[in-house]
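Here the complex is missing one protein chain, while the rest keep their positions.
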Amino acid sequence: MSRVLISARGLKIRFGGVIAADGIDLDVLEGENLAIIGPNGAGKTTFLNMATGYLRPQAGTVSFLGQDITALPPRTITKLGIARAFQIPQLFLDQTVLENMMIAAAAHAGSMSAFRHLLDLPERKEVEDLLDLVGVRAFANRKAFELPEGQRKLVDIALALALKPTVLLMDEPTSGVASGEKLGLMDILTSALARQKVSSVFVEHDMDMVERYAHRVAVWSSGKIQVVGPPAEVLKNTEVREHVIGI
Amino acid sequence: MSGRLVSRLIIAAAIVVAAVLPIILPSWATLTTLILAKGIVVLGIIILLQAGQVSFGHAMFFGVGAYTIAFWGRYVGPGDLLLFLLLGPLIAMAFGLLIGLFVVRYREIFFGMLNLAFSMVMWSLLEKLYAFTNGADGIRVARPTLAGIAFTPEAFQYVLLYLTLGLVLVVSYGVQRYLDSPLGHMLRAIKGNETRLEYLGVSARKILLIGYVISAFLGGLGGVLVATAQQIATPEFAYWTKSGEFVFIAILGGIANAAGAFAGAAVFETVRFFASAQLANAWQLILGVVLIVIIMFAPNGLIGLRNRRKAQAEVRP
Partner (left out) sequence: MDSTIVILAICDGISYAALVFLVSVGLSLIFGVLRIVNVAHGSLYAYGAYMAATLSLLVAPISPWLTFPALLVASVLVGAIVGGLMERFLLRPVYHLEEVLQLLITFAVFMIMDNLQRMIWGVQPIFAAEPVKLLPNISILGVNYTSYQVLLLPLVAVITLFGLRYFLRYTLAGSIIMAVTEDREAATAIGIDARRVFLITFIIGASLAALGGALASPTTSLVPGMGTDMIVLSFAVAATAGLGQIEGAAVTALMIGLARAFIIYIQPELEVLVPYLIMMLVLLIRPMGLFGVNRVRKI
C-alpha cells in the first residue's frame, strides 16, 4: 500500500455565515493524481488554502508525512515539499519569465547570494528545460505581465515544479488554457509528474480530464466530501452526476 | 552606437564632470560633495522602492550617521574620517536591524508610517535632550584628519570630494550587483507578488530586512559625509521632511538603477542652490512644482526619460 503524504482530519472553517469546510477528512497518497471536483463555492480552494497554511482551520489538523503542519505558514510548508499552483496565476509580473523561474530555483537551492547574478546561477539549465517542458521557452525574456492568461498559467505551474516538490497542488490547471491545448498540456504535465515522482492534487471542472488523468477523485459539496474513489466508479454515481456534473 | 555604450559614456562623463568641475569652480566643491553624499542615501531609498515600500522616516539613519561623528567629537575627542566612515554606517546598520525587525512586518502605508514614527522619536530625542545634543542648534563637527593627516580647509574640501566620489563608485557598483542578485530579485518579487514569494518557500520579511539593513548602512554613510562637509549635525537631519526629500530625489532620478539616485540628487541640489540664491523665499515652491511636473509627465524619473527615448529608438527599423 502507498504511503500517506498529506493527511487532513476534521478540517472546519467558516467565513461569517458560510461554512467552507465542515469536517474534511482526506489522505493524499504517494504516486497518485487526486482530482477534486465539485460545484463553485463548495470549498475546494479553501481546502488547498488550509493544506498550505494560507488559511488556518478553526478545527482539525493537517499533517505531512506524519508531521503536524496545521499552524505553519506557507513558506515552511513549501519547504517541506508541498508546492502549489494557483487558479489565478501568481507571478512576479514586472520580472521576466526567466527571472520568475530563476527566483524559484534560487529559493529551492537556497542560493541567497547578494553578489552573484541571478541569471548566472547553475540552476539556469534546469529552469530552461522546465520552460521547454511546459512550452513557454519562447517567452523566457518577456515580462510576465506581457503574457496571455493561458501562458501565465503554465509559468505558474512551472514555478511550482521548479521547487521539485513531493506533492503538487494545482487549482484548475487547465482553466484559461485554450481548449484544444488542454489534453496536450495535461499529457505533458502528468508524464513529467510521473517521471519526477511527484504526487498531485488538482481541482478540475472538466470531467474528461478527471476521467483521463486522475487515479482517484474526491467530490466536494457544501464544505463536505461526498464521496472518494476511482473516477470510473465515482463518475457513475447518480447523485454525483446530478449534483456535481449536472447531467 | 548601442544604448549600453551611450549609458556608459554618460556615466563616465558625469564622473569626469564631478571630478573636474570643482577644480575650475571651487565654490562647487562642497555642493558636489553634498550631491554625491545625498545620492548615496537615496540609493538606500531606491533599494526599498524595489520592494514597493517607501520609508517616510529614512532620514533617521542619515541622522544616526551624522550624530555618530558629532557625538564622537563632543564626548571622545578628535577622530579620523576613515574611522567615522566605518563607525557611522555600522551603527546605522545596527539601528536598521533593530528597527527593521519591527517594521518589516508591515507593508505600504503602515511601513511608511512606522518608519515615520521611529524617525520622529529620534528627532524629538535629538531636539529635547538638550544637555546631550544642544537641541535644535545641533553639534558642530570639527574637521577630521584622514588617515592621520590633517588638511587645511581648502585642501580638505577636495579631499572629501574625491573620497566621496570614490565611495560613490564602490557603493553604486555594490548596489547594482545586489539588485541583480537573487536577493535583489526577491526584493523586487515582494512588490510583484509577496504571496507567491512565500509559496516559493522564501520569507519576504527576511528579504526585506536584508534590504532595509543595507539601506540603513547607506543612510549612515551619507550622514557621516554630509555632517563632515557641512561641519554640523542638527536634529533637522532626522526630520520627516528630510526623509520626504530623499524619496523625492529617488523619484526625480528614477528608481530603475543606481545612476538615478545621483542624477536626481544633482538636479535637486542644483535647483535648490540656485533657487535659494536667486529666489530665497520660493525654492520650496519651485521644487514642489518640479516634482509635480516630473510625476505627471515623466513618472519614471530623469533616467526613465532617457530609457524611454531609447525604447522608442529601438522600435524604429
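In order of appearance the chains are A and B, and numbering begins at 1 in each one.
Criterion: a contact is a pair of C-beta atoms (placed from the backbone, for glycine too) under 8 Å apart; a residue touches a chain by one contact, two chains touch by 3 or more.
In this text the structure is predicted, and so the values were computed from the model without any measurement.
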Check: Which listed residue (A:N33, A:Q90 or A:Q226) would be found touching the missing chain in the intact complex?
Finding: A:Q90
Notebook entry, point to check: Which of these touches the unseen chain: B:A66, B:V247 or B:A266?
Noted result: B:V247
Notebook entry, point to check: Which listed residue (B:A14, B:L90 or B:M113) would be found touching the missing chain in the intact complex?
Noted result: B:M113
Note to self: Contact with the hidden chain only, please: which chain B residues?
What the structure shows: 49, 52, 54, 102, 105-106, 108-110, 112-114, 116-118, 120-121, 124-125, 127-129, 195, 240-241, 244, 247-248, 251, 281-285, 287-289, 291-292, 295-296, 299
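Following the convention adopted for this analysis, only the chains that are shown with their structure count from here on.
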Note to self: Show me the residue ranges of chain A that touch chain B in the complex, using the header's touch definition.
What the structure shows: 52, 54, 73-76, 78-79, 83-84, 90-95, 99, 102-104, 106-108, 111-118, 121, 159-160, 163
Notebook entry, point to check: Which positions of chain B touch chain A when the two form their complex?
Noted result: 177-178, 180-186, 188-189, 191-193, 195-203, 210
